[in-house]
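Note that one protein chain of the assembly has been removed; the remaining protein chains are unaltered in position.
We just call them A, B and C in the order they show up, numbering each chain from 1.
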Amino acid sequence: MSWGGVPGWRSIASGAAIVLLGAGLLGGAFILSGLYNVAASSNHFDITNFIIRLTLARSVETRSMGIEPPPDLSDERLARLGARHFALGCAPCHASPSTSQNPIAAKMYPAPPPLSHAAEEWDAEELFWIVKHGLKFTGMPAWPALERDEEVWALVAFLERLPEMEGRDYAEFSGTGGERSASALTFAPDRALEETVEMCGSCHGDARNPPVHPLAPPLAGQKEAYLRRALSEYAAGRRPSGIMEPMAAALGPSQIEAVAQHYARASLSPPGTSVDADADAAARGQAIAMNGLGEDGIPACRSCHAAETSGQFPRLDGLPAEYIATQLSLFQSGVRAGSAYSAIMAPIARRLSKEQIEDVAAYFAARSPGDGTGDTAGSEASQ
Amino acid sequence: MIRVGRGGLLLALAFAATGCSGVQSALSPSGVEALTIDPLFWTSTWVGVVVTLMVVVVVAIALYGPKDWRARLGGNWLVVGGGIVFPVVVLTGLFIYGLLVMQAGALRSQEAGEGTVTITGKLWWWEVIYSGPNGEEVVSANELRLPVGRAVRLRLLSDNVIHSFWAPQIAGKLDMIPGRVNEVVFEATKPGVSRGQCAEYCGGAHALMSFYVVAMEEAEYAAWLQREAQPAREPATPEETRGRDLFFANGCGACHQVRGTEARSLIGPDLTHVGSRLSLGAAALENDPQAFARWIADNQHIKPENLMPPFRQFSDEELSALAAYLDSLE
Amino acid sequence: MTAPSELPNKGPRPPGELQELERVWKIPTGFRLISAVNNQVIGILYIGIAFLFFLLAGVLGLVMRTQLALPENDLVSQDLYNQIFTVHGTTMMFLFAVPVVEALGVMLLPQMLAARDLPFPRLSAFAIWAYIVGGLVFFSTIFYDLAPKGGWFMYPPLTLKEYSPADNADFWLLGIGFIEISAIAGAIEIIVGTLRTRPPGMSLAKMPVFAWAMLIFAAMIMIAFPAVILATMLLEIERSFGWPFFSAEKGGDPLLWQHLFWFFGHPEVYIIFLPAAGLVSMIVPTMARHPLVGYRLIVVALIGTGFFSFGLWVHHMFTTGIPSLSLGFFSAASMAVAIPSGIQVFSWIATIASSKERFRITTPSLFVLGFLFIFTVGGVTGVMVALVPVDFQVHDTYFVVAHFHYVLIGGMVFPLFATFYYWIPAFSRNMLSERLGRWVFWLMFIGFNVTFFPMHIMGLLGMPRRVWTYPEDLGWGMLNMVSSVGSYILAVGVLLFVIDLLLRFRPTVENSVDDPWGAGTLEWLPTGAYSTRSIPFVQSRDPLWDQPNLAREVEQGLHFLPGAPTGGRETIVTSAVDARPQYIIRMPGPGWAHLVAAVFMAAAFLLLTVKMVTVAIICAVVSISACLVWGWKLDHGPGGGKVDIGAGIRLPTYMAGPRSHAWWAMMVLILVASSLYISYVFSYLYLWIVSPEVWAPHGSPALPGAGWPVGTALLLVAGTAAMVLTRWLLPEPGRREPAVPLLLALAAICLVGASLAEVWAHWSTGLRPAQNSYGAMVYMGSVINLQVVLAVAVLAGFAIARYLTGKLDQERRVNFENCALLYYYAAGQMLFGLLLLHGFPRLAG
Partner (left out) sequence: MAKLEEMRRPEQGTKAFPMLLYLSAGPLLWAGHLTFVYMAHTAICALAGSPAAATAVLLVATGLFLLPLGFLLFKQFRLARLLGLGEAIEDRSIYDGIALFANVLSFVGIAWSGLAVAMLSSCVLGR
């Protein structure tokens, strides 16, 4: 029994090295020759397709582990907010219950799938992950503002409802009712102010309707300088938002000017639907807003956020509590940091505890938008 | 009577008088406690020098001395004599002297000290509260004014971390500890300006937490306190008025107090008479209009981590109007 | 002169004896080297890592000096500077100074005592590995902006969550955790080593001064470190769970931290200095070729320093507003501690003066002379700061920075370099270069003084410590520049030393340079991995001088225990005072369990710091299991019978009871635990004095009824009785006694039950730990008890397992005794705790 002995690890290793080297050389030659066809007009082999789909499915499933959906995912208002973004940002490629796929998008490879049944195929957290991060080599983009998870969830909330939706429901949901098609829902530099404002109002509400969701604050009566700055910051990408950035970017300087003026002068919109604030919280919030908390280094909110102060400081009265709390946490985490003003607000926001944020938000939300005049910090300390 | 007002000139004078480097020196005492510590310090220093020289000489002899000298040194007597008897004698003397100085300080602090000043260590500045001519609280910051020849009792507090209040020319340091009140009696012996600094590491901008001590003749001090107790002066020029409007429109009153206006918050230093102080930002900058402008827009570079946010939104014109207003608050 | 007839053994030795000794003590090679436990191997590793930390922290020092060279410099940002000075101080004190002197103990003590190894070789190795992993991770935080920035003293409230919200401060607590563990492990090792493994005939009074110094060093660690262990526990608990020990608004007091920290921190300085002084006391006589003058007085000085150093802690707190008479007491003690230092200085001078011929000027003696000068200056400024009024001015200024660098670098680093030059020949094929050595010395000496002398003046001119920048017009610029230049000179000196080390240091155990200085102590005997060929019979303090043939006799195996009669590692245990041989201790060889235990313990701590709790717990379990595996093999039992060590002395190879080294180690551990508990009692009473208004029954819920403490006490008494009964019932070897495991389990259950009952009693009154400082202190008592209870429970389980496998009986009972000793202590501590927590408020309220 002498077969020359079992091969030692040395010969195994050198054999493996030769094979690897050979494969590498062949592969390199193939790439450099240009023989591979990258055309979108020609399909993958079935096996290639299989591997790509498996990789994609596995990647999404693994990467979305540990993501926690927010408790209000089934909130209809959230879905409505998402629906409006869907109509503008997703439907052109993916189609919608009331619109068909753009023929150009249909020739992408892979073609963007219709999303009517996406929620059946993927879990909420998987949808969230795909919407937030996009998919390589498919044309699916990542969310424009990766820091704004709550916006992504709005879209997921909508996708979760999409499977049960008929064309009519969809139109109502996304505010594209009537004869307007989705393509009408874009800004154009020459668009008239009324149309632009109607666009804004579709989320932020108008004289008749409240905002679709607290994250889209009512704008009427807001200070003009602040509105102008907010839109410019969105447009320039200095204030991250996947929803507002593309909107604001489509507006020209003169439109921004006009929109800001319009809202600053607009008569006040009806209060939001969620003014069932906790009275104790509002009272605690009032103490902070009026007098600050000296021992924590927290100044009175109303020292700046009042009618007579600089137009750059937004009015907060009557803004939804969710909106205020979200913005404060964006200041805290350094997401809203793109301007000289956020440099002032951010350190103060960081001194607030979670409870204090909720109290202050409750206080401002409970006030009616007209209250703001004539009272700066301290003047109603006895109130 | 020279009006103690504008910082730069007076500081320059003070530096000239104390030989330029002595404003924060424990070696140029001008307060009663510092003056009693000084001779104790020098005595112990000279004892130390003599002891060190003695050791050096003995070692030199032990190394290179003639044989019989060395033989004499090399015994137990040297250990007992040099290591026990000599130190016991010298140290007993020094210790008694030290106890005498301590007891003198204890007696002084029990008996002396009218007119209390409450100083609170903040992050990273000093709140200074005098009791005014009518017993009212007069809030100021980052500067301690003392009447020459009168003992003043300081109450030292902190509402955050531990600081230590040290004005080397006047007295030794004493810590400011949350939950405790420490008292020390300060008595300046001659008029002049000296500087002090936080001596206990208090995080972040500890290195930039200083203050000035201004010792003034009694009459001058009384006049100053009278003025300090007044509300702020109204703006006199259009620029100052514009500055004041900017001050309020931009929410400065959220943290600062200017008595006589609606700005009443004590989160940051009181600004009622900030224009008459010797420095800005707890002695981080000299006090002049440019410094105000720099501080408002760029304080996080001048004094990193300080609790005031930077206000970068102002144009140059707005900044100088604001600075003009603040500078006018004398 | 010793006549040959008086030698313990006769030559020539039988063939194979030496080979057997070599086989038993063989140092593992290749990657298995890391499993080695021989003191020379782990000693070099220990010193090397500690020295690495010295270099790293030194570089941080250079960065600080560079930043401060110019006024208003912005080379280093404020935040980074705050991190750097914190890491510099922490690393120098905790990761360099204490470890390096312990390392010297591990390295030199067995050699000086001619023991074959330290009594618990794996314990040292365990401590060292934990220290290496933990230390490196701690230091690396400076590279990713996670380093602590509260100063090495970490005063709360600055270090509480409110002012230091990030994990930085927790890394400090972690770093210190490792040094606490390894220091206490080292202390146990050193106390048992110096008292029980001396060679026959070396009575306490003949012990080398370094051994005395290490003995007192270890005793000081036992008293001082528990205070800082408690302090770090309190701080971490307040940071994590909000128990208000240090928050004034809930009845805590920031000064409690300062008391606990400095009760450790001041002795710490002497903990570092005493061994260094001990080393100097070894080098000076050699260079003088004359026995140390005033040996007795030096021992007095060591004992005196050991005690007095515990009476100084408040001199770090002279400016906190404590009553002046209290300051007076501590000023007096600070004066008193100067006398022992004076004694030592003059003793060395007298020895130098009595040199045969003249005192030899070699590199080690240069470092010793430099040390004498620098240390004298540091001592003199020490007396100045001990004067309370002077301290009011210079406290927390650069004067103090100058003072303690004179004391620490002068008192410890210069002797350390002397040590390197002096002792490296005992562990290396080559000596270090005498020519380069002189350069090293002069660069370091000049550099040191240029760096630190101007700091005295800076401080007097008003420059506070821990400032990252200073304004130009205060006149500090020139002095700072000079100081910075000096620091670079100092650094060049150290660099030259490192080069010398790389060029000439070649570690070896067999082929070292033998006694190049003509010294008189045992570490210069010819050695191998087994230490000395035979263990010498010692008749004087400088045996190599007074017993001229000793080296040859030892090498020929004519002294005690020339072989390895039990076939394993072993050394002679002698009586503590007169050093009469008592028994043979059998010691473990290379192994992996302690290594696994150390690495996983380090991992557990680290993961806890970064809040990965689950993985941390897994690592902790692995670590504890490894400890159990390690402990299982330690008790060899009396099977080895008696062996002949020479001179007709036959010694047992197993010992239980108060003579055994395990009993001594357990007693040391109990002393450490009790010292921790005393610190706790102090803290409890201290907070009561500060805030009596939060104490029960007025400021907190009324105490639980008297039935609770009485019932708990009865449980403890019952458990203790069960433990005593077990000792009586332990069967003869080979017999069984089923009551033994049952009683052991019963005792453990009583103890655990008592500790839980105590927690529940207070909980049921509605008292909560986060409520106020009283509540925090009450539950803290249980936290401390639970630590001991947990240890007892593990030991009891271990003893039961030993019994069930037939490894526990009347003779072979060390495992049981360890458990019982700790049990009695735990019961005692808990009974005292009941008196304090239930009795005191009733008395005071």
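Note that in this section a residue touches a chain if its C-beta (ideal position, glycine included) is under 8 Å from a C-beta of that chain, and two chains touch if they have at least 3 such contacts.
Bear in mind that the values here come from a model prediction, so they are computed numbers and not experimental data.
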Shown chains touched by the missing chain?
B, C
Out of B:110, B:134 or B:315, which is the one that touches the chain we can't see?
B:110
Taking the full complex into account, find the residue in C:575, C:625, C:787 or C:810 that is in contact with the omitted chain.
C:575
Where the complex has a chain not shown, which of C:327, C:564 or C:715 is the residue touching it?
C:327
With the missing chain put back, one of C:658, C:705, C:738 or C:766 would touch it. Which one?
C:658
Residue among C:336, C:509, C:723 or C:795 that touches the chain left out of view:
C:336
What is the set of chain B residues that contact the non-displayed chain in the whole complex?
33, 84, 88, 92, 95-96, 99-100, 102-103, 105-107, 109-110, 171-172, 174, 182-185
Contact with the hidden chain only, please: which chain C residues?
6-8, 195, 200-201, 203-206, 295-297, 299-300, 303-304, 306-308, 310-311, 321-329, 331-333, 335-336, 339-340, 392, 537, 539-540, 575-578, 580-582, 647-649, 658-659, 689
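Criterion: only the chains that are shown with their structure count from here on.
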Taking the mean of the CA coordinates per chain, how far is chain A from chain B in Å?
52
Need the CA-centroid distance for the pair chain A / chain C, whole Å please.
57
Could you list, by residue number, the parts of chain B that touch chain C in their complex?
15, 20-27, 33-34, 36-37, 40-41, 44-45, 47-49, 51-52, 55-56, 58-59, 61-65, 70-76, 78-84, 86-88, 91, 94-95, 97-99, 101-103, 105-106, 160-162, 164, 166, 168, 171-175, 177-180, 182-183, 195, 197-208, 304-305
Which of the residues in chain A come into contact with chain B in the complex?
292, 294-295, 297-300, 303-304, 308-310, 312-313, 339-341, 343-348, 376-379
Provide the residue numbers of chain C that touch chain B in the complex, in ascending order.
77-79, 82, 149-151, 155, 157-158, 163-164, 247-249, 252-255, 290, 293-294, 297, 301, 319-321, 324, 327-328, 331-332, 335, 338-339, 342-347, 349-355, 358-359, 361, 369, 372-373, 376-377, 380-381, 383-384, 387-397, 460-470, 473-476
